[in-house]
Every structure is written in C-alpha cells, then in structure tokens.
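Other chains dropped; remaining ones untouched in position.
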Amino acid sequence: MNEQSPSASVIEARNLSLTFQTSDGPVHALKDVTLTIGKGEFVSFIGPSGCGKTTFLRVMADLEKPTAGTITVNGVSPEQARRSRAYGYVFQAAGLYPWRTIGGNIRLPLEIMGYSKAEQAERVRRTLEMVELSGFEKKFPWQLSGGMQQRASIARALAFDADILLMDEPFGALDEIVRDHLNEQLLELWGRTGKTIGFVTHSIPEAVYLSTRIVVMSPRPGRITDVIESTLPRERPLDIRDTPEFIEIAHRVREGLRAGHGDDV
Amino acid sequence: QDAVTLQLKWVTQAQFAGYYVAKDKGFYEEENLEVTIKPGGPDIAPEQVIAGGGADVITTWMAAGLAARERGVPLVNIAQPFKTGGLQLTCLKETGVETPEDFAGRTLGVWFFGNEYPFYAWMAKLGLETDGADDNGVTVLKQAFNVDPLLQGQADCISTMTYNEYGQVLDAGYTADDLVNFNYLEQGIGMLEDGLYVLEDSLEDPAFADKMVRFVRASMKGWKYAAENPEEAAQIVVDNDTTGAQTLAHQTYMMSEVAKLTAGSNGALDPADYEQTVATLLSAVSEENPAITTEPEGAWTHMISDQALQ
Amino acid sequence: MRTMQSVLIVVGGIMAIWLAAVPFMNIKWEANMASRAGVEVSIPEGGLRRASAVALVFTNPHLIPGTYVQEKPRLPGPQQVVAELWATTAGEAVTSNRSLVYHAGVTLTGTVAGFLFGTALGVLLAVAIVHVRVIDASIMPWVIASQTIPILALAPMIIVVMNSVGITGLVPKAIISAYLSFFPVVVGMVKGLRSPDAMQMDLLKTYNASAAQTFWKLRLPAAAPFLFPSLKIGIAASLVGAIVGELPTGAVAGLGARLLAGSYYGQTVQIWSALFGAAILAAILVGAVGLIQAFALKRMGFAR
Amino acid sequence: MLGQDLPGSAAFGVAVLACIAMMALVVSLVSSGRRAGVLPPLVLGAAILLLWEVGTRGFGVPSVILPPVSAIAVRMVASHATLWEDFSQTFLKGALSGYIIGCGAGFLLALFSDRVPFLQRGLLQVGNFLAAMPIIGIAPILVMWFGFDWQSKAAVVAVMCFFPMLVNTVQGLAAAGAMQRDLMRTYAASYGQSMTKLRLPAAAPFIFNGLKICTTLALIGAIVAEFFGSPIRGMGFRISTEVGRLNLDMVWAEIVVAALAGSAFYGVITLLERAATFWHPSQRRG
C-alpha cells in the first residue's frame, strides 16, 4: 500500500537557518539544517525545549520564513504548497475556536476549502469516529476535558485530504493509556493512507514506536545532531515496546539527546 | 405661500406671544406666508443662526445686534415691537443694597451670551470695576437660567426681566417690599430689546423685502391681538410649548407684563431710541467687553415698517 | 437572590441617607419663609445666612415636616420625586408633551439613532484599523484626541451649524450621540478583532484562507465578547449625547429639554424626575444590550 | 457658482492634492516597513488643518460659523493670558481636584466593599446603574448646592469619576486568578499581604483603565458645569460667552486648549500606566 520511492522526496531542506530578531538580540532558532523526507515517511523530531522543533515544522508549513537556506515542499516552495493546501497541521495546543462546537471546529477547514454541505457532514462524522468523539459533535470545547479537545484538534487536521500531516506534540496533554490508544490509531491511519508525517514529541518511547526515522535536535543554535533510522517493522503492536530492538533504539535516541543537551542541564 | 423662518432669542414663552398669536390666528396665512418659528435656548445665538442661513429673520436685543454687525454680520433692524425694556437688577433689601452706590463689594448676577452689554455699560458709567469685590469693584457671577442665586443667598443682586424672573422671585415667597429693583431704563442705560432683524443684503431682493413687509404687518397684528386678549394669548403660548413645562398662570403674568413693554410701539423703530442705545453703548464703553467701538451705519431701516404700517 | 437582597440593602441605605439629608438641605428656606409668615423661629446671632443648617434643624424641630414638601427645595424628598414621576408618567397621556414617557421617547429615538450610527462608524473604523496599516498608524491617536475635545461644549455650535444647513431635529442630536458612542466601540472592537492569538491565525493560514474568510470565521466571532461591553458603554454615552444635544435647543422636547425647563424655572422636583427618567432609560438600554449579549454569546458558546 | 468661487475651489483643489501627496508619503513610509512613529498622525493632522484653512478662506465661510485656523492661532497668542486664567480655573482647580476626589473615593469604596462582600454585590449593581446614568444632568443641582466657583465643578467631576473608578477597581480586585489566590492561601497570607502583594498589582491594569476613562470625563464635566453658572472666568464660561458674542476664534482657542490639556492628561496617565503595569501582555512589545 505504502509505496515509498526514494526519488519522491516530499520535504527537502538545505542549509536552512532561521534567526529571530528580538529586543535582547538575535535568537538562532535553526542553524544549517539539512534534511530530506521521502514520500510516506513518518519522521519524528525530538529534542530539548527551545531547540527549534516547532520552528522547523512551522518553516515547512510556511508559517515562518527561513533567513537562509532553501526548502521545498512537494518540489515547490512552502508558500505554494500551503496555497495548494498540501498539508494538515496540528498545533502544540488544541486551539479550538471556543465559539464553534466540536463539529463546527472540524467543519471549519471544510467550509474554507469549499466542500459541499453533504460532504462536510459526512467527513465530520467519519473523523469524529476516528478519534472516538462521536456524540460530542454538538458540544462546545470547554465542555470537554483537555484530552478530548486535543483529539478534536487532530480530527480537524484529518478532516480534509492533505498528503502531508505536520503534528506538533499532539499527544502532550494526554495520559498514558489514551496516548497509547491514539498512537495505535495514528499508525493505522498512516498505514492506510500513505500520508507523509512530521511529528514533534518529547517522549522517546513515542518517537521510537511511531517513526520510520527519528531526528534528534539540540538547541542554541537549533541544529540536527543525529538522525536514527528505525529498524522496526511497519506493523507494530503495542508490545513491540518491550522488545530488545525497541529498547536499543530508544537507548540510542536517549544518548543522542543527552549529548546534545551539553551543559544546558 | 412664501416661507419665512423666524429664530427667537429664547424659549417659547409670552415674551414672543405676538408671533405665536399671528401664526395661530392665521394672520400670517392671510398674508400668504408660511412661518416657521424656531425657539431659541441658552446656547443659541440668533445672530449666528441667521449668519449661517438658518433663519430669514431673528429677534434679538439691539446691543447684541449692533455687536454682531461690527463683527461682520450685517444685521438691520426692520421693526421694533418692544418700545421699552424689561431688564432690571433685583436685590434683596435685607442685604442692605438701596442705591447703585451700595454696589461696591457686592456680588451681582449677570446674564452673558450677548446680554451683558447693558450691564458693563452701567458699571462703566458708575465707575465700578468688574473683576472682584472691593471698595471700587463688584464680583460678577455668570447667572444661569433661574433666580436660585438670590434665593440661595449666593448673590446680593441678580438680573431679572420684569415679565419673567421678577415674577419668579415673587412666586418664591418674597414680596415687592423685600426687594429693590434697578430698572436699566430708569438708570439711563436702557437699550432696545426684542427687535426684528434681517441681513442687509437680503433686503436688496424685492421679493424678500415684500415678504418682510407682510411678515411685520401680520406680526404687529398678532401683538395687538395678544395685548388685547392676554389670557387667550397665554393659552396659545402654552399650547405651542413642546416641553410641556410652562404653566398658564405664569404665562398670563408674563403676557400682562410684556404688554406694558410693547404698549408704546406701532412696530416702527423710533430713531431717538436707537440714538440713545448707540450713545449709551459708545459713551460707556467697557474696555474688555466693547459691544461696538464706532458709530454704526445703516443698522436700521424704516423701509419695511413704513410699507407694513401704512 | 442574595444579590437582590444586597441591592435592596444598598438602595435602602441610599434612601435613608437621602431622607435624613432633606431637612438639613432645606431648613434655611423653611426658616426664612416661616419667620416671614410670623411663625416662631429661633435664628442664631448673625442672621439666617450665616447660620449652620445643623443648628437650625435641631433648634427648630417643628420646621422639619415642612422641609419635605417645599415647592422648590434644594433637595426634594424621595416621595416628591416619586410623586412627580408618577404624575408625569401614569398621570398623563403618553402622547401629551407633559408626559415624561413622551419626552423619554423623543430622547430614545435620538439615542438609538446616534448609537446605531456610532456603532456602525466604530465597527467600520475598527475593521479598517485592523486591516490597513496606514489607517492604524495615522488615525488611532486622533481617535483618542477626539474624545478629549469637550464635544458637549461644542454641541450647541454643531446644532447651530447643522441648523444653518437645514439639518434640524433628530440628526444633529444623533450626530452628537454618535460622536460619543463610537469611541468605546472602536476601542473594544479593535481589541476584539486583534484578540485571536497567533495560533488561531496560523491555523487559517494553513488552510490558505482568504482575508474575508479570516474576518468572518475568526476575527469577528472572536471580537464578540469584547464588542458587547463596549456597546453597553457606548449606549450610555449615546444617551448622554442625546440629552446634551437637547439642552441648547431647550425649547423643543426630550429629557434634556425637561431638565433645562426645570432648571429655567427652578423646578427642582422636575429636574430630579427628569434625571431619574434618564437613569431608568439608561438602565433599560444597557439591560437590553445585556440581553442581546447573553443571547448572542450563549448561541456562540461563550456562556459557561 | 463656478466663476464666483473659482479662486476658492482652485485653492481648495490644490490643498486636496497636497494632502493626497502627504498621505501618499505616509503610505509609502508605513508600507516600507519602517517604524514611522508619530509621523503619520502628524501628517494627517497637518492635512486636516490645511483643508480647514483653505476651505474656510476659499469658500468664504463666515468667521462667525467657522473661523480659519490661522485666526484661531492668532487669537491664542493674543489672548494667552486669558486662556491661562481660564485653564487654571477650570482644569487646575475644578477638573483636577474633582478627579482626585472622585477617583480616590471610588477606589477607597471599592477597597472597603471588598471587605464586606455582601455589600459589594449590591454596590456593584447600583454602581453600574449609576455609572450608566447621564451624570451630566446633575450639574445644575450641584451648582445650586456648592455655589458658583470651582467647588461645584469639582463636585460634578468627582461624581462623574466616582462610578467608573468604583466599577473598574472592584473588577480589578477580582482579576487575580484563582490559582494566584490559592497560592496566597497556601502561605496563610494575611488580608493585607494578599492585597498588597497580589490583588492590587493584579488590579492595576483595571485601575488605570478607570483612571484613563476619568481623564476625559473630568474635563468635559468641569466645562459643562460652567454652563450652569460660574464666575466670569473658566473655559466653559468663555466658550458659552464668546459664542454669544460671536467671537468664534476665541471659542476655538479654548477648544484647542481643552484638547491639548485633555490629550496631555491622558498621555501622562498612559505613561504612568506603562511604568506601573509593564508586565501586562498589552504593554509588552517586540
């Protein structure tokens, strides 16, 4: 199903740098980052707080302009990719619009992209089911717990058909059980649709469990210190996490992280 | 029908009974006029209204009219229904004011907004300063609408009109014996009140002049009717008051007092009265507040009243 | 329920203070008139003018009842105000110009017209400020400066100037109302339209939403909670504008005209009843905006 | 029409072009991304003044309706002594003292009612009611009570400022977050401690909001109260008197002084606010 040809690279970043000018002086959020993500890959980004993970994802999504280097998305500039609605984005916080119901929030991108009323209803129903929120369509965000809101925001990004999915710590606010469940769901979706996924997380087991590749970053300036290819099979039951292979990869990631951390605690 | 807009100097009251009667009794209609009467108010300067084109004809005091003329609004008196003036300074006897010599050191209430020229002329004549109470000066208050300053003891004397505020002081419980009145006329600084004024160049238009002739004729008919039927006139005024605050009793009193002021006039301006007003204004010019500084020219005409009253 | 109770207590407290103050405020006049009428009055050395009201009240308790029923009191008793309110509302036909309801109606039309006008202007200006940088950079300081001009002092001139171009009646009044009410609306609306955070804006960017879509689907709904409190301030300001607009042309109609007419003839009771009429009108208007707010925000899911 | 007003409309046309040119300059400045600062509003102001001057002169607007800007400027210079006297009477004596009394009283009553929560609910409802009331209507009453001089103007200003200040302070004292209060509870902090260390700082943005609203109310209140009786000086006295005398240049001179004083007053409070609530998100930049 998931035909991955190395030639079809979806994201290509070369010597990407991004410096924020602040009143305290420049902040080097990204420095000389080079990375290629192929079609259908699941790439996780991991690294200490403030190392530029969010920034990198935002550059891919054309929410931030790099100050040096080049990046293409689907072979075109991020701006063109954004204009052609090439990706769905899940933000670090749920960020639902409080004046819209859960259903209304998921319908938002569909309205903007001009789906028909019937199609909208159908897609809302389908994605709500996917994140197990059927029955909550008419509720307002504040009537749901934090974890449910986070799931609704994931549903919002899945409601329309984008080939690329960019997710910034989508499961941060969830407890372990729910998290496990959604991890499984996400893998299932990925396997079924062949989307290309960029995924930011703080959790080493989560990164290892989900990804085909794990990108380890370090801060000041934000750069890539390690890229770890996963040798795990595409089919991953939850208890794969107890296998030595898994523990070995997790260990490598932890070492990479620790090295990047330096003196910074 | 020809349209005429009249801007009054003050709110709807029997002071302007002649115009309301003429309108209500159809005198204007008989002259083929459709007259709109705009009431004034504390912050409406009729001279400004006519300069801006908001009225064809206004009622105002001569001092204010001449002052406006000097400031570039060429007003001309075309008729003078009020022969004498009702302005006076009313003092409480118990404060000890009996003659103008007692003013020094007192607090006097004065109306401003173009009504202050007679007062300043008087003070200049008496040689009193107006910048504070001492042996040689008085404290001046800008008196608002009513007679409270006298009743509340905030002023020793206040400005009143014979036909209005003076009646209010009496209504409040004081008797004529408790009060001392200084009538501006008797003090020799009387000035013409409530005349009809139009813009000079508008009179060059014969059609407009003709309208004014008919207007003055009908208005004087109204004044005559009002003087003869004070009760009916008061009722007409009350009916025309849109605030619903005027009382018939007070308007009847006002009508009877106003009739005394209009009694000597057939509507034409008496040049002698005009000369006296101008002479007073010029002889006792107050330095900070001059109404006029030079003898006006062409500030009145008999052209309209002559035709109207023949 | 407890709110109701404490409102009653506060109102009761104010009433008590009011009632207690009446004799002290009115005693001098009462003593003056009584002594003229030959009634025994003890007036301290130095005469009535210098006497202290407190001393007068305590040395002449027999005069106290009279202080509550004066015709032109310095401070009318609450019962006098209520009686006058009753007489001029229930006691007169609504269409009569002696009816306070009629005058309140006149003021209301000016207020509402000005409010709608001011709100429309405020909203349009806010939209322009939020979307066009030049307008934001050059207009905002003047919007603030505009409110430091004593428009109320200018009101008579505005009315005269408008009169002179033939605009009379409702419009000049409404313009003053609009001038006073547009400011809170601009401020609240700009704040509201800018209230979406960066993430909410970014989300729409990822959808490649147009500026119009961003406005209708994000900025406008996000502005609603800010808009309504501004509207409440705005409508109260609008009422002040309408009343002030009625003062100079004192002879016409409306609560402002009543206030002035009362003032002109020293009818304190009439002034107070016009004032209370205005306060009640203000409460109704603000309450009405509050109802719309509750309804709109509830439908939008802001209510919790 | 055309023939008669040709010089007027020609000059007006030139002025309009000049204004468009100035605005274009500003547009290019702003859109070039540079921080233009106070320049754009100044240019806009200059453009308005230019249109005013050329418009009144060119179309021959009577000066008793609207005097040209230059005449107002001349008058301001010539009558600066009177303007200063009026300013000190109305602003320094009337408005400022009323502002201090009204804001102070509103603030203190808010603090007091905070200790008596039962009272507070009623007070706030009644306060809201009274704040919406056209307080300007009490001016004639207060002039009757407090006399003609600045005391009655101060009283009007004090009453006008009282309720906005009360309502804002009460709201501000409720602004401290539940968690921030809980923190104080865990320290078993006294009432005074949680007041000075938490609730007053948290209330500061609201208190300043009230103070800012009151700056504009203060000037308006003092000026309008003078319409209902005053000594023969003061900005409101001068405005109403000079309208009656048709000296519109003096009227506008007073209005300019009022606008300058009001803007400066507002500016001072804004600067104080910025210094005192630097930590608030609305004050942070960059």
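By written order: A, B, C and D. Residues from 1 in each chain.
Here is the rule we go by: a contact is a pair of C-beta atoms (placed from the backbone, for glycine too) under 8 Å apart; a residue touches a chain by one contact, two chains touch by 3 or more.
Here the structure is a predicted model, which is why all the values come from computation and not from measurement.
J.: The viewer shows one copy per protein chain type. What formula describes the complete set of copies?
T.: Full-assembly copy numbers, per this file: A x2, B x1, C x1, D x1.
The working rule: only the chains that are shown with their structure count from here on.
J.: Name, by label, each chain that touches both members of the pair chain B and chain C.
T.: D
J.: Report back the single chain whose CA centre is most distant from the CA centre of chain D.
T.: A
J.: List the centre-to-centre spacing of chain A and chain D in whole Å, with centres computed as mean CA coordinates.
T.: 51
J.: Quick check: how many Å separate the C-alpha centres of chain A and chain B?
T.: Using C-alpha averages as centres, the distance is 85 Å.
J.: Between chain A and chain C, what distance separates the C-alpha centroids? Give it in angstrom.
T.: Computed from C-alpha means, the inter-chain centre distance equals 55 Å.
J.: List, in ascending order, every residue of chain C touching at least 2 other chains.
T.: Only 74, 156-157, 161, 164, 247, 263 qualify.
J.: Please set out, as single numbers or ranges, the residues of chain D touching at least two other chains.
T.: Those would be 65, 140, 144, 227-228, 240, 243.
J.: Which of the residues in chain A come into contact with chain C in the complex?
T.: Interface residues on the chain A side: 58, 61-63, 82-85, 87-89, 91, 93, 95, 97-101, 108-109, 111-113, 140-142.
J.: Across the complex, what residues on chain C touch chain D?
T.: 2-3, 5-11, 14, 25, 74-75, 133-134, 137-142, 144-145, 147-154, 156-157, 161, 164, 232, 236, 239-240, 243-244, 247, 256, 259, 263, 268, 271-272, 274-275, 278-279, 282-283, 285-286
J.: Which residues of chain D touch chain C in the complex?
T.: Checking each residue of chain D against chain C gives 23, 26-27, 30-31, 36, 38, 40-41, 43-45, 65-66, 118-123, 125-126, 128-134, 136-138, 140-141, 144-145, 215-216, 219-220, 223-224, 227-228, 235-236, 239-240, 243, 248, 251, 255, 258-259, 261-263, 265-266.
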